[in-house]
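Rest of the complex left out; these chains stay put.
Letters A and B mark the chains in the order given here, with residues in each chain numbered from 1 onward.
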Amino acid sequence: MNAETAADLLAAMRRNRPLVHNITNYVAMDITANGLLAVGASPAMVSAVEEAAEFVAVADALVVNIGTLSPPSFAAMQRAAVHAVDLGKPWVLDPVAVGATRYRTEAANDLAGRRPTVIRGNASEILALAGGSDGTRGVDATHGSDQARSAASGLARITGAVVAVTGSVDYVTDGRREAAVENGHPLMTRVTAVGCLASALVGAFLPSTDDALAATVAALTVLGVVGERAAAAADGPGSFRVRLIDELYRIDADAIRRDARIG
Amino acid sequence: MNAETAADLLAAMRRNRPLVHNITNYVAMDITANGLLAVGASPAMVSAVEEAAEFVAVADALVVNIGTLSPPSFAAMQRAAVHAVDLGKPWVLDPVAVGATRYRTEAANDLAGRRPTVIRGNASEILALAGGSDGTRGVDATHGSDQARSAASGLARITGAVVAVTGSVDYVTDGRREAAVENGHPLMTRVTAVGCLASALVGAFLPSTDDALAATVAALTVLGVVGERAAAAADGPGSFRVRLIDELYRIDADAIRRDARIG
């Protein structure tokens, strides 16, 4: 996995303009939809159990995020995940704040067992989901991403998913291979739902390749490079967020080739 | 319908400061509420079936948007629509992504039969609602607005509503008359829920006139002119959106007189 592959996947994603079906939390909807539109994908937010499974058939990828979980949205997530697997469509699980409550932990474990293509979380979430910690205090990570590397690898082997731990360095593993993305900026932790956006971007990149690890690394690299560019001229998290969307729109394959730091 | 009328209606709307009752989707709430506040209306987001009908009596107009439809919100939409018609208050239907799932199509058809004052959608949505296409793939239009002109006219005659098809040119018809608004900018398709905002602005303009076609044309003209101004200094969809809200606040009748392109 290298910068060239990430750059090629960005170009491929833009050509394909994937329809990304999000069942996500209320806080993340705005930045998720706008980030996907800006980067060149087509977002849809379809969460009702009455239609979520049917919509999977129309979409190119599914992203499930448990941030503001409730029984109706959980039912929609379960059905949509089953449908995605049946149809051979990639799907991403974002286990927001797993470990913070029993309800959330049980839901995340249930979904992790439904063969997600990729699981993305911060270190505390991946540790909690892997069972190696009671982990989270709210939604912000209390562990460094390097502390969750072996948990991520174990979780990948158990679930069959590619697992990404995002943080100051992002680690991506399928249980055998591991890649590290060193791009990014601390202001990304001062804007809500940037992690959720990362999961959605992974969903946008998955349909363009059979290599889910490569797609995940590419998506996280693009977001990291964009975050660095946005931070360069930001006065704080408000203007940073605005510029993050601008830069997702402006980023091109050449910039990824030049600025990616993938190890 | 001409620029002078649109300008006058903007001034009248601002004097009246209409209370616009929105039952809308989670993705659109932010830009809808902020757009209405910026342009000089007063937004309210009241979606619970327990209070939606009662709130119609307080509001000056109702806007119903099925973007993130669910059984509870659909019930609230139905009751509120009935109440609006009973009370003689104008109401707008935004049939987001009708055609994408059966649930969505049935709900949109039900609501279209409840005598909306205005129906606004993109070309794919209007084609799907008019029955002339299985239409939509997600929320983004896959047809040009001119392809939906005759469908819009037919839909207007069947429902009794003014029908607006928005796109690179916006077409507004009551089944007899047709007006075209040529203002706007492609960046408006790169920000989520700008179409939903258009529907909400129509709701804000309706209480100031008995001519629903004129109100619709005025609202779309204001948004189009504002979109052009916002795009002039934007670096991408993030800054474009910020400037769109600023320009909704700053726009005045003189600018509409000068820049409107209504045919």
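Side notes on the structure shown:
As a working rule, contacts are C-beta pairs under 8 Å (C-beta built on N, C-alpha and C of every residue); 3 or more make two chains touch, one makes a residue touch a chain.
Remember, predicted model here, so these are calculated numbers, not experimental data.
Assembly remark, whole complex in this entry with 2 chains visible in place, copy number of the identical chain is 3.
Here is the rule we go by: only the chains that are shown with their structure count from here on.
Computed centre separation for the pair subunit A/subunit B is 32 angstrom, with centres defined by C-alpha atoms. Those residues of subunit B lying in contact with subunit A across their complex are 25-27, 30, 67-71, 97, 100-104, 137-140, 190-193, 234-239, 241-242. On subunit A, the positions that touch subunit B within their shared complex are 19, 26, 29-30, 33-34, 37-38, 42-48, 50-51, 54-55, 58-59, 72, 241-250.
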